[in-house]
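This is the structure, below, for whatever I ask next.
Note that one protein chain is taken out, while the other chains of the complex remain in position.
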Amino acid sequence: MSTTHSRIKRSERLSAPRPARSAFNRRETRAALLFVAPAAIGFIAFFVVPAIRGVGFSFTSYDLFSAGSFVGFDNYARLVTDSVFWNALWVTLQYVVVNVGLQTVVALLIAVLMHRLTKSMVVRGLILGPYLIASVVAALVWLWILDYQIGIFNNLLDFIGLDRQSFFGNPHLAIFTVALINVWKSMGYTALLLFAGLQTIPKELYEASSIDGAGEWKSFWRITLPLLRPVLIVVLVISVIGSFQIFDTIAVTTKGGPVNSTRVIYYYIYDLAFNRYEFGYASAMALALFAILAIVTFIQLRVTRARDNDLA
Amino acid sequence: MTSVLEKTTLGGQTPAAPRSMSAADRKRRVRRRLWKIGAWIILGAVLLVTLFPFYWMLRTSFSTNGALPGQSTNLLPADFTLDAYRRVLGLSTVSDSLQQGGSTASINFWIYLRNSVVVATVTTVFQTLFSAMAAYAFARLRWPFRSAVFALFLGAMLVPPIFTTLPNFVLIRDLGLLNTYAGIVLPGLLMSPFAIFFLRQFFLGISTEVEEAAKIDGAGYFRIFFRIVVPMSWAPISTLALLTYIGSWNDYFWPLLVGQNENVRVLTVALGIFRAQTPNGSPDWAGLMAATFIAALPVMLIFALLGRKVINSIGFSGIK
Partner (left out) sequence: MKKQRLIAAAMAAVAISGALAGCSASGTDSGDKVNLSYWLWDANQQPAYKACATAFTKANPDIDVTVKQFGWDDYWSQITTGLVSGTAPDVFTGHSSYFPTFVEKHQILPIDDVVKADDINLKQYETGLTAAWTSGKKLYGLPKDVGLAAMYVNSDMLQKAGLTADDLSNLEWNPKDGGTFEKTIAHLTLDAKGVRGDEPGFDKSNVAVYGLGLNGDGGGLGETIWGQYAESNDWTYLNEKGGKPHFNYDDKNFLDAISWFKGLSDKGYMPTLEQAVSGIGQQDSYGAGKYAMISEGSWSASTLFGYKDVKSIIAPLPIGPSGHRASPANGLADNVAVTTKHPEQSKKLVAFLGSKDCQSLVAKQAVVFPAIADLSDATKKAYEAKGIDISPFLETVDKGDIYSSPSVANWAEVNAIMTPAMQAYLGGSAPLDSFVDANKQVNALYN
């Protein structure tokens, strides 16, 4: 690959002083820009431009069919007094905490077990299974299994003498049921990500620690967890962002009910935009969601000090 | 857990170890065994919870729709039949489908399969490639505004899809790419914020000595990237590729919007006919479950064939 070099005159390269560490090497910058170029094009065309348009819509009464008129900050003012919006945020928060919390713990458990207990490809493939099904189908299957009257799980509860539960109809249970369904669906995927991270931990560290007499538990806390941190951060950030945008499962099972107890923020936005044609208001809400997510992500990255790398 | 430790521990190979075990050793061995049993129980429970719904889907896919509600506690298929699979593969006649509770839309299964493979493969190859390149630039190259641009790219993950769907659709229409493979793959082709984020974390973890050595030898950045960094990061890159493939394979809403014609319709969209067709209707349960299995099969095959490479590759941790 010497063509890059021949571009820059040999004499220039040899005679120019080595740049200080803090200054930017032009050659490096140019290479970096080339590396980033395709992604940047995609980013601008398919993310930035639509996002800017979306922001524009949020200041109008756009209803998808006609341009709508400029309404200034009316949509945002309405947001503040909209009790369904605040309820949606609360519902979403409940969902995110349960979903991400449980999913990360279970996925970590699975990843560690896969790493240390068995090398079986079959087990690893099976764990990933739920991720391969469309979320809509997964929701339908659980709808059947958890049905109050004829679902096999409720039949089991009945059989061992417990009360049948209305998993989707009870306002206190519904959102947690949805969270658990998504844990089931995504824990294999998350486990796989964590597993990739576990692969990068050098085996010598475990050997050394076991010579020192540390048990499994101590190894986990002292070696695995800290060295897994970069991947764990990715997983946490991704899971949180993804959880905030939950939609499919609710659209299939509870449709926001009962009594708005599963009306998460994204379902509300979609409903407003495509069923009630209030695209301007939905855009304002989407922008609010974006701002909230940005703050949450920023806090997450700060708290976990994502820039550090413990291995280096 | 214990087995790996025992294999790598020097303890088992110490030449001067005494024959008899001390009480402490025995205790440690018992504890290790308990850990192992406990771990297997947990793994078994996890597998059970993971797999039971699959079994339920399998059982339903071999059932007759009309018999399903009445046999809800039966763990075996209700009125065993292969009709559902016939419907999915397009081997069932219209009147038969109707009578079995299925829909009457025609299914050109192999065409849809081909379309899904094309879309998923093209998306995966290019998205992984471009994202890896960008991730490398963010992780290892120094250039002005690097952090700011990275934060911006991450921000793309936060943009609610509702903002992007409609304008992207209009853009694709304006480019004349509706009902083409290009139109379906284009938005995801060039970048995925998640992929960049994920790979950057891994690239950050690669030790710099190898790269420094290569630079001193006069290698350009592209050579370093393709000949050194990529092979070293094969585990995360192929993991990402697999996940991208699955994600692209299961994508529903965008291909539904952009690829309606038969010749570009992907499998997930085509199999949407097994869902409820009317406002208060039931899905074609047996057909839906059969369709899901058949749609997941190609991905499972890929995983079975390439999985060993993906899962078992040992990550480079530095200079050996």
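Going by the order they are written in, the chains are A and B; count residues from 1 in each one.
Methods note: a contact is a pair of C-beta atoms (placed from the backbone, for glycine too) under 8 Å apart; a residue touches a chain by one contact, two chains touch by 3 or more.
Everything numeric in this text was worked out from a predicted model, so none of it was measured.
> Kindly name the visible chains that come into contact with the excluded chain.
Every shown chain touched by the left-out chain: A, B.
> Which listed residue (B:47, B:117 or B:182) would be found touching the missing chain in the intact complex?
Counting the whole complex, the residue in contact with the absent chain is B:182.
> Just one of B:152, B:230, B:256 or B:306 touches the chain that is missing; which is it?
B:256
> Have a look at A:143, A:240, A:265 or A:287 and name the one touching the chain we're not showing.
Final answer for the missing-chain contact: A:143.
> Of B:44, B:70 or B:218, which sits in contact with the chain we cannot see?
B:70
> Give me the chain A residues in contact with the hidden chain, please.
With respect to the unshown chain, the touching residues of chain A are 1, 3-4, 34, 38, 63-66, 143-144, 146-151, 166-171, 251, 254, 257-260, 271, 274-277.
> Quickly run down the residues of chain B that touch the omitted chain.
Given the touch definition above, chain B has residues 64-72, 79, 94, 98-99, 101, 103-105, 118, 122, 126, 129, 166, 169-170, 173, 176-183, 185-186, 189, 222, 226, 256-257, 260-261, 263-264, 272-273, 275-282 touching the missing chain.
Going forward, only the chains that are shown with their structure count from here on.
> Chain A to chain B: how many Å between their CA centres?
So the centroids are 15 Å from each other.
> Spell out the residues on chain B that touch chain A in their complex, using ranges where they run on.
Per the touch definition, chain B meets chain A at residues 1-5, 8-11, 31, 35-36, 39-40, 42-43, 46-47, 49-54, 56-57, 60, 69, 72-73, 75, 130-131, 133-134, 136-138, 141-144, 146, 149, 152-164, 166-168, 171, 186-187, 189-191, 194, 196-198, 201-202, 204-205, 207-208, 218-223, 225, 235-236, 239, 243, 246, 250, 252, 268, 275, 283, 285, 288-289, 292, 295-296, 299-300, 303-304, 307-308, 311-315, 317-318.
> What part of chain A is in contact with chain B in the complex they form?
1-2, 4-5, 24-25, 28-29, 31-33, 35-36, 38-43, 45-51, 53-54, 106, 109-110, 112-113, 116-119, 121, 123-134, 136-138, 140-142, 144-145, 147, 150-152, 155, 184, 187-189, 192-193, 195-196, 199-203, 206-207, 210-211, 215-216, 230-231, 233-234, 237-238, 241, 245, 266, 269-270, 273, 282-283, 286, 289-290, 293-294, 297, 309, 311-312
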